[in-house]
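Below is one structure. I have some questions about it.
Here's a slice of the assembly, chains where they normally sit.
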Amino acid sequence: MVVTLSIDIAHQGLHNITRQINDVVSKSKQKEGICHILITHTSASLTIQENADPSAKHDLEQWLNRLVPENDPLYTHTLEGADDMPAHIKAMLTSTTLSIPIINHRLALGVWQGIYLWEHRRMRATRKLVIYTGT
Amino acid sequence: MVVTLSIDIAHQGLHNITRQINDVVSKSKQKEGICHILITHTSASLTIQENADPSAKHDLEQWLNRLVPENDPLYTHTLEGADDMPAHIKAMLTSTTLSIPIINHRLALGVWQGIYLWEHRRMRATRKLVIYTGT
């Protein structure tokens, strides 16, 4: 089953989307199988990360912002704003597709794992995911 | 269906292979499903990135070259040339496998997304992809 999910994102950073993905898995009636997720953008990405302590999320965001700052003189792709080229680089360093096993109608994630949509741009946006559940 | 694709690469950098992968999807007769791609090398890799403005591609290449320069005194693995150890590190920071949903016989990529083979070595090479389309 293939489902397209549109998610409204209010600001830059990590947004936990585990619940929305588990809802798709639940509706797919797939008891055992795989859930594939594609984010159809190049300035936002996916990552599986710690879902408990907000300080881990905060540090991941700050660390990546420092590694890939805005206004780096290296950038020539600057027409779409100061946050655009860093967004592409951050997407390249993280994931655009994830494939997660389904066991008993649920994502087989670890206890401390959550799926995050990582918005790399500063503006409000609607981001699209294509989710395919199968065997 | 499993297909092995050999791609001749003329130089270091990002090479758009979306057309070749869509050709495999088209021949597979898979209307809806998943296309899995494995690059069978450790000094070249895969990424999904902006397919429009060549300046984005240029900046991604320059940024990664600066983060992972040749002749870093840290390297002990130097026998295969100055571009070899940087190539392994760049492959590690990007992707070796991708899984992309198929809708209506086409990869369900976003409008601005292309699949790139990222050659990290400077020499001319033939790179092998294993592509599996299924449900």
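First chain written, first letter: the chains are A and B, and each begins at residue 1.
One rule holds in what follows: a contact is a pair of C-beta atoms (placed from the backbone, for glycine too) under 8 Å apart; a residue touches a chain by one contact, two chains touch by 3 or more.
Everything numeric in this text was worked out from a predicted model, so none of it was measured.
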With 2 chains placed, the number the full structure-file assembly comprises: 3
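Please note the rule applied: only the chains that are shown with their structure count from here on.
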Distance from the mean Cα position of chain B to that of chain A, given in whole angstrom: 20
Chain B partner contacts - residues on chain A that touch it in the complex: 2, 36, 38, 40-42, 68, 72, 74-77, 79, 85, 88-89, 91-93, 95-97, 99, 128, 130-132, 134-135
Chain B residues touching chain A - in the complex, by the definition given at the top: 32-34, 47-50, 53, 55-56, 58-60, 62-64, 66, 93-95, 98-101, 103, 108-113, 134-135
